[in-house]
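Taking it in order: structure first as structure tokens, then the write-up.
Missing here is one protein chain; the remaining ones are kept as they sit in the complex.
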Amino acid sequence: MRVVVIGAGIMGAACALALAERGAEVVVVDRVGVAGETSSRCEGNLLVSDKAPGPEADLAIASNAMWRDLAERLDADRPAGQPATEFEAKGGIVVAFAGGEAALERFADAQRATGIRAEAMDAAALAIAEPFLSPEVARAIRYPDDAQVQPSNATQALLATALRHGARLVIAEVTGGLGRPGRLAGVRTTAGPIAADVVVDCAGPWSGEVAARLGARLDIRPRRGVILVTTPMPQRVFHKVYDSDYVGAVGSGDAALQTSTVVESTPGGTVLIGSSRERVGFDERTGVAPAAAMAAKAVRLFPFLEHTTLLRSYFGFRPYAPDHLPVIGPDPEVAGLVHATGHEGAGIGLAPATAELVAHAVLGTPTALDPRPFLPSRRGLRETA
Amino acid sequence: MRHVAILGGGPAGLAAAQGALAAGARVSLIDEGDRLGGQFWRHHERLTDPRLQHAWHRFERLRGALAGGGAQVLVGASVWSAEASVDGVRLRAVVGDADGDGRSAIDVDADAVVVATGAHDLALPVPGWTLPGVTTAGAAQALAKRDGVAVGRRTVVSGSGPFLLPVAHSLALVGSHVVGVHETSRMPALAGGWLPRPWELAGKAGEFVGYVGALARHRIPYRTGSAVVRVLGRDRVEGVVVARLDADWRPMPGTEREVACDAVALGHGFTPRLEAALALGCAIDGDHRGRFVAVDDAQRTSVAGVFAAGEVTGIGGADAALAEGAVAGFVAAGGALDDPRLRGPVAARRRTHAFATRLERAHGIRPGWTSWLDDDTIVCRCEAVTRRAVAERADVPLRAMRLATRAGLGPCQGRTCGRAVEAIVAESGGAAASVGFDRRPVLAPVRIGELAALADTDPRT
């Protein structure tokens, strides 16, 4: 079985590895190369804490568990030049300011019912866990399963491992499909045609455009996010710390600027402050509004940040579907086309489980995951397409 | 009345301000330094030895024109954000002590802007260059001029370009013994650049010869086709290895010799400070060997209302910066390029551009320089990333390479190592990136609290 995977972001790299390991002949096609886009313009949070009960939470819980083995496997016997995934299960702490306690507790209760570990922390425990946190924090809940990878490096490690399993990388742009209408038999690229039994669309925020080039309909849109990075400093943030207003923003479809604060330190000594959400197409002019809003909220969480220096900021475009669920599985109208996209702000976390579902769709390999909520044929997607 | 903002108070920015005033505009000039003058006229009233200043009368005239024309002059003002839109240009600055905490915020809204952010030294990596005592040639010059101190007692100057000569001269005047000036380019290249069509050089060749004479009076040897290829020492500089080089800047085996010194000043040319122009959306020409803001005859960039002048558009020295600035400011204010008042600057610009081309021919970096690196030579100083690490990841997109190796991710944001890292990537077969490391949305360091204050007070954010 020959499979063309379009896109060498986290999704394409994870799918390429899963398919190659299960015996498929894989060709990955990307117009810039590995980890050149969204998967290098994001944070690497592998979160369960922000997921409201539902199919995405189930996928996140499964994927979070899969990352642990996967990261260990990728990091073991790493050849020279392959970066480490920097997997770290540091855990997350979600905090609420006065007035937000009840909502946070309700949310955590609902999560516990789905199997997410969410532990209430008392003031003393919080002071030990995060000594520099604002004393105004009124409630804190610890999510021990929240973890992270360095997303760009994890993508590079996934692809390098896939290549060692026989996959090939072609740096070219996919311009169209091969085959007849309704039946895809490969792709046309700027480096020539590539025949395939199945084509997997992992083109991130461009996957709608790629689908159209392949004769399919798929509504995937970009949602811009900005992240701030401080200069390196002695470590003063020890977990991922989120303001509980994060929970509100993830599922919201509002176009206007939203920010929700996530503060954490990185192995390089910097502090990352994320992130904003705006629906502005692929507009690269971020202006200063998102940065200013995030800075203000970050200082509210960690007052010491006021005096630290902003080193850089970057932005990316989250790929999202109108119903805010990932799109994974066979295209309902074009045979030979499988989608793996629309993961919005959780694509890094959801990559291993997505790859398993893609292998299931392409090769029929078994999975304990339920593919149905994510199928491209679902109503929530079709109605708006 | 048209409002023209000028970003940078070096020769280009000062001339632009004067030009814009002459054409009848309201002018705001912004510079992060404590004083106007940029790199060329860096000074301090009580500390600068006047023998280190050149064309000072010209600076005084420009400064006088600004005061006379009622220009708003903001010094100690770091511009950290620049945006262009159909409504005009907005620069955001923090004003106060350098890197202070809680500086005041100032926005400058203007109809047009002249980007005159200049350049900084391009010092190529050399094994041992992270030892204390190694500085750029520009640092040696700046400390001599501004602070009246010498970077060392026994200094070796190495690199390429005519700038090494005034640096050596300044060092001598502030009391350092300059052991030698090593010009990496060889005589044939130098002759090819400097000798033909002398009229184009308009006094430059004379200046060059004048400096060579000054070095001779201070008994400073000037060697061509020679470079520092290694810096020696345990905790600080104790000496260097110099070698003769071939035409591609590859050290010639058997020519190495050790020289004792306690300071090394390196300068292999200049890198333009492109971040503001990029933030404003300006098109950039060139590749990692030299990348500059693209401008037309009137110093217009690709973005309406945005002009550029000085070293950001090409390395031509202070005279070129002055001529370009005069044109940019005048046209930005609505003046016409064929206005008789621009005849002088337009002619000067033609001459200085010819000079810039010849500078590059004579002193431009040659690809063989990477052969003086060891595999474990640190290339990115901030993050201590070696040449080997960069070469091993050369096959992935620059963004991915950067995140994997951390090259260019540190506090200087690749300003120091960017060109060298790109050269190593290119040499290792990696793909070229359009603007390399030059895109930096945060133009200058700003405190998180200073940023947060905007969210509280600025209704436009």
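By written order: A and B. Residues from 1 in each chain.
Assume a residue touches a chain if its C-beta (ideal position, glycine included) is under 8 Å from a C-beta of that chain, and two chains touch if they have at least 3 such contacts.
Throughout what follows, contacts and distances are computed from a predicted model.
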One chain is missing here; what is its name in UniProt, given the choices "(2Fe-2S)-binding protein", "Anti-sigma factor antagonist", "Gfo/Idh/MocA family oxidoreductase" or "Acetolactate synthase"? "(2Fe-2S)-binding protein"
Contact with the hidden chain (one of B:Glu60, B:Asp87 or B:Asp101): B:Asp101
Consider the whole complex, including the chain that is not shown, and state which of B:Gly69, B:Gly368 or B:Pro411 touches that chain. B:Pro411
Sort through B:His44, B:His218 or B:Arg257 and give me the one touching the missing partner chain. B:His44
Absent chain, residues of chain A that touch it: 231-235, 269, 307-309
Per the touch rule stated above, chain B touches the missing chain via residues 32, 34, 39, 44-47, 97-101, 120-121, 123, 130-136, 138-143, 146-151, 235-237, 378, 381-384, 410-412, 415-416, 445
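Methods note: only the chains that are shown with their structure count from here on.
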Counting only Cα atoms for the centres, state how far chain A is from chain B in Å. 40
Looking at the complex, which residues from chain B come into contact with chain A? 81, 83, 92, 99, 101, 281, 383, 392-393, 395-397, 399-400, 403-406, 409-411, 413, 431, 440-442, 445-449, 451-452, 454-456, 458, 460-461
Which part of chain A faces chain B closely enough to touch in the complex? 32-36, 40-41, 80-81, 83, 150, 152-153, 155-156, 171, 228, 230-232, 268, 273, 285-289, 291-293, 295-296, 298-299, 305-314
